[in-house]
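For this view, one protein chain was removed and the others were kept in their places.
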Amino acid sequence: MPMRILPWLIIPPAAIIGLGLLLQGISAIDSQLYFTWGYFLEVLIAGTLQGVMYSLVALGFVLIFKASSIFNFAQGSMVLFAALTMVGLMGWGLHWTLAFLATAGVMVLLAMAIERAVLRPLVNQPHIILFMATIGIFYFLDGFGQTLWGSDVKQLDIGIPRTPIFIFEETFEGGILVNQFDVIAALVGGALVAILAIFFQKTRIGRALRAVADDHQAALSVGIPLKTIWAIVWSVAGIVALVTGVMWGSKMGVQFTLALIALKALPVLILGGLTSIPGAIVGGLIIGAGEQIAEVFLSTYIGSAIQDWFAYVLAMLFLLIRPQGLFGEKIIERV
Amino acid sequence: MSAVATAAAPNQNQQEDGGVTQNTARVFDEVLLEVKDISLAFGGVKALTNISFDIRKGEIRAIIGPNGAGKTSMLNVINGFYHPQDGTITYKGQVRRKMRPHNAAKQGIARTFQNVALFKGMSTLDNIMTGRLLKMRTNMLLQAIYWGPNQREEIRHREYCEQIIDFLEIQAIRKTPVGRLPYGLQKRVELARALAMEPELLLLDEPMAGMNVEEKEDMCRFVLDVNEEFGTTIALIEHDMGVVMDISDRVVVLDYGRKLADGPPDEVRRDEEVIRAYLGVGH
Amino acid sequence: MSTTNLPPESLDTFPKLLAHHVEVRGDRPAMREKDYGIWQTSTWKEVAAEVRDFACGLAALGLQRGERVAIVGDNRPRLYWAMTAAQALGCVPVPLYQDSVAEEMAFVLDHAEARFAVVEDQEQVDKLLDLKERCRTLETIIYDDPRGLRNYDQPFLHDYEAVQKEGQTFLKSHPDFYEQAVAAGRGSDISVILYTSGTTGRSKGVVLTAAGCINAARDTVAFDHLNDRDQVLAYLPPAWVGDHYLNYAQGLVAGFCMACPESADTVEQDLREIGPTFYFAPPRVFENLLTRVMIRMEDAGRMKRALFHHFIALAKRHGEKILNGEKVPLPARLHYALGELLIYGPLKNVLGFSNIRVAYTAGEAIGPDLFSFYRSIGLNLKQLYGQTEAFLYVTAQPDGAIFADTVGPAIPNVDIRIEEGGEVLFKSPGQFQGYYKDDENTAEALTPDGYVRTGDAGFFDEATGHLKIIDRAKDVGRMQDGSLFAPKYVENKLKFFPFIKEAVVFGHERPFATAFINIDMEAVGNWAERNSIQYGSYQELAALPQIYAVIGENVEQVNRDLAQDSKLAGSQVRRFLVLHKELDADDGELTRTRKVRRRIVNERYAELIAALYDGRTEVHASVEVTFEDGRKGRLDGDLTIADVETFPPVQPAIRQAAE
Partner (left out) sequence: MFYREAGQYKSDYASDQAIFPIRQDRIGVLLIFLFALLVIPFIATNYLLNSILVPFLVFSIAAIGLNILTGYCGQVSLGTGGFMACGAFFTFKLTTWMPEVNILLIFLMAGFGTALVGIAFGIPSLRIKGFYLAIATLAAQFFLIWMFTQNPWWTNYNPAGVITAPPRALFGNFYITGIEATPVNKYLFLLCFTAALALVAKNLVRSALGRAWMAIRDMDIAAEIIGIRPMAAKLSAFAVSSFFIGISGAAWAFMYTASVEALAFEVTRSFQVLFMIIIGGLGSILGSFLGAAFIVLLPIALSNLPAMVGLRLPVDLIAHLEFMIFGALIVFFLIVEPNGLARLWQIGKEKLRRWPFPY
């Protein structure tokens, strides 16, 4: 079914303006709520940029789910493991680029090991079993990474500037504060998505991967064994995890909580659909922005620290209206 | 077109096996279900166009047609799984509003599926017992205690299911998980489950698909027996034309979502359009 | 010593016994049937009511005292009740083999002049409707299972339950009818006519009187201490004397519970569930069972197999002695107890033998090893010798005095005499009155002083005083050199090998003995699969050279055994062939009880027999076969004939009785 462009051009701006107007209205009644359009946009942009980071994590899930219907809970610990390994290698005196490449190699090896030791023996098992197996991998990698590199918080600095800058100073009073780091992270994320898109569209392996997503039989006719495809897709997911780890790690330090950012990505996934790469991106942006706006403007009313669950409730409410997610097609059930 | 082979078969078949044949022409007057001007489409793809026919109480009604003719969609419409965009369904004299399949079940419409839709994790007996769920009344608390009213109810329904098991001759597999059964037996268990609902209208979607000759004969016998012993009205989809001509009272023919013909088997067999559709002339 | 509570001797008919059990143990189970997934149980009271209603219904339909009522079907409670109901009215039930071909059935129906028939289901109804033309006397058919009979509108067809309903109505207007009818019964009345499937010619109707039946059953019930806590599984054809005696007559005398299996296919499962205390099976069943036990154990893990063989070997050494209550050293006893826990107990459990107090086998000789196997694992298996004409028992082995090659001493009240030519004669309380409407055969079977000729050759073993049966009297022959030829004896030895299902040995008035062999499809097929040998049919499997090799070794082993016995050494088999078709009752080659019909085999395979003696090594066989649906066809094949080594007779040594 062709994706209609028009709604995507109209709905998001409309939703943003509508939300702004709503909050403005509330602030008019209740003086506790501080609202200016500049502040609103600042929060929105910060949230959206944060959302790109969520999208990065979600991307790793989607890649694997698309190719093998496995819900890879270990994606989070892969992020931690990659970041730990890279910090560790840099601790040995390697330049960050070399460390990055070496870690990428490690992630490929890891993917092959997982395919051989876990996925292959479990082929044809119900999805829930594979899901549980990835939780097993989650525990293993968590322990393994910290056994190798220790569990103290480490700094990861690859020289991304962190100074905040102000933009649109002439339009809004005081301008809008934007974190430079977030902008760069967003650019990296965008670049990664672009590279993946090219990989999927233009290379033979990429096309095979898409074939697998549609139909395992068809994939076999492409001439690439399923196990190779799985190893490749897990490697790609591993490299995505590495990029995610670098970005998140340099933002908040490399420590074991990094593994838990997987939990952040989950609402993104149900919002965007488990099999849709654009869904992961757009879902991430919506969740990031929504969460930030809720935290800033709603915590007065319902209490603080709501970012723990707000994204989930948002995604769930969305699903109740549209069970197939943002980009899913309407399911026609057959009997 | 795969239908050619099966369409050619019945003429020889007819004379040879006299074993299970509905030999006398039976007459039915009371309309049990009537579909009128039904149209169904999925996002622009038309599955059914202006279909009208009726099913009369007590008869065996066959729905035939080449692959993709919309037969299964028709059954799905009848038992509330699909909602047609146009047309009305009158069941037992009442025009039916939009309804979910479980409402249809409550009103006495049971069915089996083209691809066996049994509950794979349960035994044959438990599968059949699920057919009794609509008739079970004890509440959750009594079920938690089990003994007393709930146990008595369980036993009462078990007795009913055992009669069906006996009727369909599946005693030996009573406690076998259905996943382990061969295909032919699974189809029989599915029929048993539908019968456990004590349906007034039984929809059978290709009850004999994928069976060998012997299994087909058994199934034919069961279908006839059900119709005869319980007086159940049966609407069935079947590809084996020999079977259809032998056991059905009236036949409706669909092709590309349109109705081609409707009438007793002999009449339908001679219908020009039906012959053309089956032989593929003009396509 | 009598621990059994026998009913008073004055009760001389089965309906009277039924009334007695209602008085004494009315609420105890009398009959169970696996139906609708559980063992539906009827107490004596319920049975009596069912019988009464049905009897009255029969009377209402016009059944007259003294008439014959045909009973056709599997072991169904209602059919047994129909027998008692007929007997209550002073009529004679005539049970028929439900799988017999139309011709046989027509003959019996016609011969017995049955006006009423009580049958199981649609299948039997259809069969009788086909035969009705030929059986002029048949008027009324009553069916047990109405399934599929809804559209049958013949006025003479009746539903069992409808007949019972009618009986209830009848009872209202004739309240004392049933009691009076039962009271009018006499011990001298004919109780049942059992048609024997006879090894030759037409079936003969064996006429048995009520008092005879009951007295015979009383003797054996006392002999084996049966009581109302016992339970049996009635799985043998009701038309066979074994079922009628062991289950029906003994049940009504002892008051025990008879269980009917769900269907013929589920007998094994049902046996396991019921766990009978008294059990009978022909040697063939025990043999098949053992074969399957061994095959299944082949597939067991190494540990388990070693354990199994260890304990089976132990049982071989001590098991029988322990069962017989002989002296066994304590360590061996403990060792055996461990075996009981680990192997024998579970094995008997899986086979459904756990609760058996008394098991019998009869009908033909049982291989000594086979017999010992079951006894050694603690199953009290005994042999009896009997006949339809005796109402089964002539001899039986008492507990504790068991020998594999004897059939025991005469049971109480039975007198046995061995005739000049070796034929066994007997006189027993249950012996028959004569063959129905067949004075000629009756006269032949009875001696002037009232003894019955068994037609079997045998002698009393001097050491034990037990009777030994060698063979059919007329089958015991002489080799050309005048030495004894006992084909059955040799055949039994052959059949003990797992691959051999059936054997027919020839040698009467011949220079040497030869044999036909039937392979055991299950055992050989399993073996072929394990050795990945391809085969398409029974015929191909039978012709495999590997099979010939194995069977050749088996025959050689038998010859070696025969050479031990100077009397029978001449019966060693010198040449054999493996038949390309299974001997089959449908072709008349076997009786319904699966005994070889020698004469017919001789006729049908004359060419093959000739080839065995003229030195050919290959022979073309072509034989007519009957398929299940009654159609006929021919089966062709080229058969190899193999030679086997024979051994010179060993000087006679002193044989031990309790081998």
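Here the chain labels run A, B and C in written order, and each chain numbers its own residues starting at 1.
Heads up, the rule we're going with is that contacts are C-beta pairs under 8 Å (C-beta built on N, C-alpha and C of every residue); 3 or more make two chains touch, one makes a residue touch a chain.
Everything numeric here is computed off the predicted structure, so don't read it as measured data.
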Touch partners of the unshown chain, restricted to the chains that are shown, please.
A, B, C
Contacting the left-out chain: of B:Asp54, B:Glu154, B:Glu228 or B:Asp271, that is B:Glu154
For the full complex, which residue in A:Gln32, A:Thr97, A:Thr147 or A:Thr163 touches the chain that was left out?
A:Thr147
Would you indicate which residue among B:Ser39, B:Ser52, B:Thr88 or B:Gln143 is in contact with the undisplayed chain?
B:Gln143
Full-complex contact with the absent chain, from B:Leu40, B:Ala62 or B:Ala105:
B:Ala105
Missing-chain contact among A:Ile64, A:Ala133 or A:Ala208 belongs to A:Ala133
List every residue of chain A that touches the chain not included in the displayed model.
71, 117-118, 121-122, 125-129, 131-133, 135-144, 146-147, 151, 263, 266-267, 269-270, 274, 303-306, 308-309, 312-313, 315-316, 319-320, 323, 325, 333, 335
Over the whole complex, note the residues of chain B touching the chain we left out.
79, 81, 100-102, 104-106, 110-111, 113, 117-122, 126, 129-134, 136, 138, 140, 143-146, 150-151, 153-155, 158-159, 193-194, 197
Please give every residue of chain C in contact with the chain that is not shown.
29, 32, 37-41, 231, 272-275, 293, 296-297, 299-301, 304, 307-308, 342-343, 345-355
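In this section, only the chains that are shown with their structure count from here on.
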If I count C-beta pairs in contact for every pair of chains, which pair wins?
B-C
Core chain by centroid distance, with centroids computed from Cα atoms only
B
Between chain A and chain B, tell me the centre distance in angstrom, where each centre is the average of that chain's C-alpha atoms.
49
Separation of mean Cα positions, chain C and chain A [Å, integer]
78
In the complex with chain C, residue positions of chain B that touch it:
125, 158-159, 162-163, 165-167, 171-172, 174, 225, 228-229
Which of the residues in chain C end up touching chain B in this complex?
35-37, 147-148, 150-151, 262-263, 265-266
